[in-house]
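Of the protein chains in this complex, one is absent; all others appear in place.
Showing chain A:
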Amino acid sequence: MAGQSLIDDYVDALAARLRGPAALRRDLLTEARDSLHDAAESYLDAGFDPEEAQRRAVEDFGPVGRIAREYQAELAVAHGVRFVRSLLLLIPLVHGLWELNRLLWVGEGQPDWYRTVAQATDLTSWVLAGSAAVILIAFRWLARLIGDTRLVGRLTGAWSVGAVGVYGFSLLTVVVATAGVDPGLVLLSPPVLLATLVTFAVVARLVVLARRCFVLVA
């Protein structure tokens, strides 16, 4: 852009290549800009003219493509952690809604196969929630074990897609099973309809977040 300094151009080019959590992205770019200005001031103090000082500062910082790849890996990992946290929060919410429906509105006369489906869904939910909790608790240890940030991002992305696939399938199974017990329940009972809509919204949100895990690390 006309009137911009070389440092502004560089930071803009870097910003254009970065996607991910806004707060971390802003933080990384602010720090990069500060560092470039510090380096330019250092060259100015050494006697270089302002334009040459900025050119050297930008050159020292590194090719924008390479630097962007390293910054992007950080953003991808941060997004992956956000996904794992979201899953951990949403599972108890959805579970609570369906548990309430099963107790209050689906009634006592549930066939055995429905109980089996419900138990399988419960087990899936708690296994996923448990593994999400373990990932968050052990994340610092994992970061020490796997030094490559891009690999951490890819592994988090792979786990996210797998988790959302399994969780989405189990939730949709409950919706279909509930419709199988009494088709009217899903559409005519407001609490069951609410649980169904919340379930679809949660699955849609998790699919979007999981997909971004892969897009951001690509």
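Miscellaneous remarks
Definition applied: a contact is a pair of C-beta atoms (placed from the backbone, for glycine too) under 8 Å apart; a residue touches a chain by one contact, two chains touch by 3 or more; residues count from 1.
To be clear about the criterion, contacts and distances are computed from a predicted model.
Per UniProt, the protein behind the absent chain is "DNA-binding transcriptional regulator, PadR family"; the candidates were "ABC transporter permease", "PTS system IIB component, L-Asc family", "DNA-binding transcriptional regulator, PadR family" or "Probable septum site-determining protein MinC".
The chain that is not drawn here is touched, among residues A:54, A:149 or A:189, by A:149. From the options A:43, A:71, A:98 or A:159, the residue with contact to the unseen chain in the full assembly is A:71.
Considering the complete assembly, chain A touches the hidden chain via residues 27-28, 31-32, 34-35, 38-39, 42, 60-63, 66-67, 70-71, 73-74, 77, 139-140, 143-144, 147, 149.
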